[in-house]
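The complex appears here without one of its protein chains, the remainder shown in place.
Chain naming follows the written order as A, B and C, and within any one chain the residues start at number 1.
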Amino acid sequence: MNATRRQVLMFAGGSAVGVMFTPAPWRLITDTALWSENWPGIPAPPRGEIHTRFTNCSICTAGCAVRARCVGDQPVELAGVAGHPISRGALCPFGIVGHHLPYIPARLKEGPVGQAAAAIAGGLAKCGPAEFVVTLDLQPGRTASWTYRRAMGALKNGRYIAPSVDAQVAVDLSKARTVLSFGVPVLDGWGTPGIVNAARAGFRLIQIDAVESRTASMADRWFRVRPNSEEVLAAALAGRISPAQAADATGLAVAEIAALAQELEQGGPVLVLGSSQLESTVGTVVARHETPVPGEWKKSAPVTDLASLPDRSVRVLLIDESMPGGYLQWSAIARKLVADNPVVVTFAASPEGYARHANYALPVAVYPEVSGDVPPAIDSVASTFRIASPLVSPPSGMVNPESFIATAAGLSTGDTLRERADAIHKSARGAVFTYADGQSQPLKDMKPDDFWKVLNAGGCWIDEPGAQTAAKLTFGTAARPPEEESDLPLAIVVARETASGIPLLSKVYRESNLRLAPGYVALNPACGLEDGSQAIFETLLGKATVGVTLDSGIPPGVAQVSATPALLDLCAAGARAKVVRS
Amino acid sequence: MDKQLIARGVSRCPALKFLLWIAPWVALFLFGLYAAALCLIKGLNQTNMDNRFAFGLWIFLDLTVIALGAGAFFTGFLLYILKLDELSSVINSAVVIGLVCYSGAIAVLMVDVGQPLRAWFTFWYPNVHSMLTEVTFCLSCYLTVLAIEYVPIVLRNRKLRQIPSLLVFEFELHKLIYVLAGVGTFLSFFHQGSLGGLYGVLRGRPFAFREGLGLWPSTFFLFILSAAAVGPSFILLTTWMVQIITRKRLVRPEVLQLLGRISGTLLSVYVLAKSVDTLVWINRTSPETGFQAWQYYSWKPFGSWILVAEIVVCGLVPALMLLMPKLRCRTGWLVTGAFLACMGVALNRFVLTVQTLALPTLSFDRFLDYTPSWQETATFLAVVAYGVLVYSFSFRYFQLFPQERELKLETPEVEESELVGRY
Amino acid sequence: MLPWNYGFHWNPGHVIFLGAFYLVLTTLSLTLIAAVRRSRRAIAEHRVQQIGWHADFHDLAPRDRVCRHVLTGEFKRRECPHAFDCRECQTHARLIQNHPAHQPEKPEEELFGMAFPLDRFYHRGHTWVRPEPDGVLTVGLDDLGSRLAGKPGPAGLPLPGSHLEVNGTAFRVYNRGASVRVLSPVDGEVIATGGPEADWILKIRPTSAGEPGLRHLLRGAEIRPWILRELERLQLSLSATAGVATLADGGVLVGDLAASCPIADWDAVCGEMFLEP
Partner (left out) sequence: MTSANKPIRAARYGMTIDLDRCNGCGACMLACAVENNVPPAHEAATDRKGLTWLRVYKVDNGEAYPGRRTAFVPVMCQHCGNETPCVHVCPQQAVDIDPATGVVGEMPQRCLGCRYCMAACPYHARYFNWWDPAWPLGMEKMLNPGVTPRMRGVVEKCNFCHGRWHAAKEAAAAAGKPDTPVEYTPACVEACPTGAIHFGDLNDPGSTVAKEAAEPGSFRLLEKLNTQPKVYYRSQKEWVRQVASAPRPSAAKEKDRG
């Protein structure tokens, strides 16, 4: 048959109408709606086989055990390892986002490696008899630290400096019935979260704090003293000065102090933290056995502190800040440098630390890119040996400070971690906890290679607990009473739990007001500045631009300062400050 | 030059003068478009809204504008369904106002949502329990109705009516206008109500939450009432303003007074209902949800004055002004009354949208402040400019006020010079 | 949304809600379709002219829509329900039965120097119709109409053979910016067109011969009140647009009104007078 045009059109139209009465077009529209449901520019998460890897977090000395959920070889999620004898499955907020550490926007990406080496060589050559080559290690007690000490020992005038000298004394929270903390953030970033939380129910926490820190707010008892008057109170409690004197300085009532003293009498054993005036009850402080090292390492430079060096005597200064630890104020360091062009080289991941002052800043790999061991934390009664084995590969151009400094000092090193592991294995002490199976077995039942494997695949060697000791805990230099500086009205309190620059941490400081943001100063709302505004922070040591956070928990006359190097450089112990509109 | 487009027997200002009048509005409109484009392209981060202040100036604008635009449906209802023929002299103007208000509101809504491309999802996966669905459906339908009602007005243009097919179509369509009026009324009753329900159903916001009468919360009915009450007032107001601006007599004073009377009557009913509702809310609804009503007013600046202003100053007072024949027959009082009535409803919409969101619900909440960003404000002004433009053109080229010509013939004493108004 | 869509399920909510929605949509579309179909039919049935006039009539001011019997005082107030087409008007039929229009004695009305011969019928659009013995109807502008039209006179005359219908457009008048159509007084076929020199404009062979076809036209005694009212309207619209009103020149209406007061909006005035708002 031959259809006329009209018939064809009719047929087409009819069928079109007919189709409208079938699900087809409607389903089609619904499905094509997807194009408006997905936008370009939204990153698609990588797919891949999912498996678990283990490591130890080396962001701080807590060295919590980490279970990493990986896609391919990318870690996408970190969590604690349940049943771990030390970290007990806990992971602090920073550890949770530890795998984002390599992505800090301000990360140091390249540095003048060649020039730095040459400059150091030159410095060594120029180094006079009364001058020193110094390695400043912000995280002592590591295997790398031993290498530094050996390297410095190999040099005739090498010195090894660390913020805290005594790494072998630890506290035993489980033994304490009362913990008296002078501004130490016991519950917030101090020690090992797992240990603290486990022991928390066992002790009564008395917090002496100038501001309502997170620890103060969770403490059983909180005494708000005047800033930097903690030591005065400690002295009074130790009976060195009268409660009346202390009352004036601290702003507490005499009765309160007396009551506190009595409380400590009955509440023993008492563990005192953050004070060099008051002593802890014997038994709450233990001396860890030293983690074994190969014999030949012993002939190395001792651990000394900065104060022991004469001023203007440091010709070459090598700073390892690859692992965040204590921070020494730059002004204190600068005093020690020789007058005529000293060589200062820092090994840093971020340009915000000593890189601001050093002649050469060399980029280093960070957790979880780099392999290194984590020294035991202050609250770990037993020595430990755990390796932060890398989860991702570092970007190119990163410098390994350990081998760099060794080479510079002409020291030839092998695989130091392995050597140390073997040394530990030789000692045949303690037990090894394996993360994968959650089993613990005596070290002596293990072959060296298995031990090494376990250490790298997620394991931890735990020594026998240390013995009680009368040794005192040292807490750096005792805080001086505040300067009386009339035009600097604010007393400074350093917030140790400041958030770092890890991108996602914006959740806890910018997208909520949970923590003090880096570069910010918290003030009482009565200070007259607007929340979130920019201001000038000024001390006798200089000034810096800061952001202002208003917090009714901060008493008037106090400035809580975030612990970023730039601000710490301005905040000497007991310093006063003023914050003015910029 | 555009004389051939202007209806015979009415005088409009010279084209140049007209251009001068619209130029600033066009500028404002374009600027607003730019701002809106920013919001569409860069996203709503251009606004000062945030997670807590999820709605802002725009929603306030939508609710207010739609309430004021209610004159269109209500006049249509009175004229075509209740046969109140006096109103035929303002119905065209009412339709244009309605069209402007509704199209403006919908345009702003499109900017206000985060994913305009998905606007049609509401039609595709409608959640029939959501007031917003009701609003979306009714608004879009009613806008269509208004558009159709606007067609005859356009086709009556002097030039267009010379095209036979258009002339005939207009004639036939006008015969069926009753149907449209009916549908429009039906739709309007629903969306005015559901706009009220929008906040009334929020049990999470005890400040706005109201108990239900049947299917809908009380605000549903209050909104219908208030909208119907101010609709005529707004027409009265606009007509009066056009008369002032153009220095012409466009409708007989009796018509304005009639509008006033209608407005006044409904307004008084509304005020009564609103007061009862408020009392119930203060004494039962709010306390039952654990919120003492007085607390809401302890957050400055939203003191209890706002309640007084809404119900008494901008409710009861204008209602009385419009109801008393003595006052009503004086233009000053009439217009003031209408103005206050409109203010009252605007205030009501403001309280329900902005104040609701500003008030904290959790004990550790903050009382929030919010100032619209320039992008928001510009978009807002663009809608105003758009309204003025559409109305200006309609007034110049279409017959918005059928009585104009005869009124002109009735006033021989008016001087030629005066007659040359702005349009 | 639709039974075929994902996630759709029959529950009362959906049924009621969507039912209402679709009902509205249907109503709207049906309304539009109806309007379109009706207008197509109207065009097909050549009712355009008629509809045009009805639209115009609807736009006239109420007091311009009054019944002819109000002019003669038989009614206080009455609006013409038939758009000035008395042929189908029952009321009119009854009235003229009760008292037929008596033939006036004088041959013509003379008002302000305008002559309105009574041997003819007048349309309210200011045209006259004179039945000729041969059954042909002569159509012309009445005196007032021609004064409004002024010198150029009628234009756009229909070609002989074309068909006119009552209240359709007969021809146009252009004068000083004024451009109005003049309503045709009768149905019929144009057989001749007169020029400016002739006193008539069209000769028309009527569709229906005899009086009934002319029933809607004014005659005899109706003329005077009607013209008086028309002059009143003229006065009004002139004064509205021009303010001044110099119609009468010593009691005699000037020849070319437009020329006499140029500032007036003649478009508006002619619109008024020739019933084209």
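Here is the rule we use: contacts are C-beta pairs under 8 Å (C-beta built on N, C-alpha and C of every residue); 3 or more make two chains touch, one makes a residue touch a chain.
Keep in mind that this is a model prediction, so the values were computed, not measured.
The missing chain, though absent from the display, is touched by one residue of B:S103, B:T136, B:T219 or B:S263; that residue is B:T136. Of B:D2, B:D50, B:E211 or B:E254, it is B:D50 that touches the chain left out of the display.
Note that of A:L9, A:L28, A:I50 or A:A244, the residue touching the chain absent from this view is A:I50. Interface with the hidden chain, as seen from subunit A, comprises residues 34, 37-39, 41-48, 50, 71, 74-80, 90-93, 96-97, 99-100, 102-105, 187-188, 193-194, 197, 200, 212, 214-215, 217-218, 224, 503-508, 510-515, 525-526, 532, 552-553, 555.
For subunit B, the residues touching the chain absent from view are 43-45, 49-55, 112-115, 118-119, 121-122, 124-127, 129-133, 136, 198-199, 201-206, 288-292, 294-295, 298-300, 356-357, 360-365, 367-368.
In this section, only the chains that are shown with their structure count from here on.
Centrality annotation: B (chain centre taken as mean Cα position, compared with the mean over all protein Cα atoms). Contact analysis places B-C first among chain pairs (by count of C-beta pairs in contact). The distance from the centre of subunit A to the centre of subunit B, each centre being the mean of the chain's C-alpha atoms, comes to 61 Å. For subunit B, the set of residues touching two or more other chains reads 124.
Under the contact definition stated at the top, the residues of subunit C that touch 2 or more other chains are 1, 5.
For subunit C in complex with subunit B, the touching residues are 1, 5, 7, 13-14, 16-18, 21, 24-25, 27-28, 31-32, 34-36, 38-39, 42-43, 47-48, 51-52, 54-55, 59, 61-63, 236-237, 239-243, 263, 265, 267-268, 271-272, 276-277.
Subunit B meets subunit C in the complex at residues 7-9, 11, 123-126, 128-129, 133-134, 137, 141, 144-145, 148, 156, 161, 164-165, 167-173, 175-176, 179-180, 183, 186-187, 399, 402, 405-406, 408-409, 411-412, 415-416.
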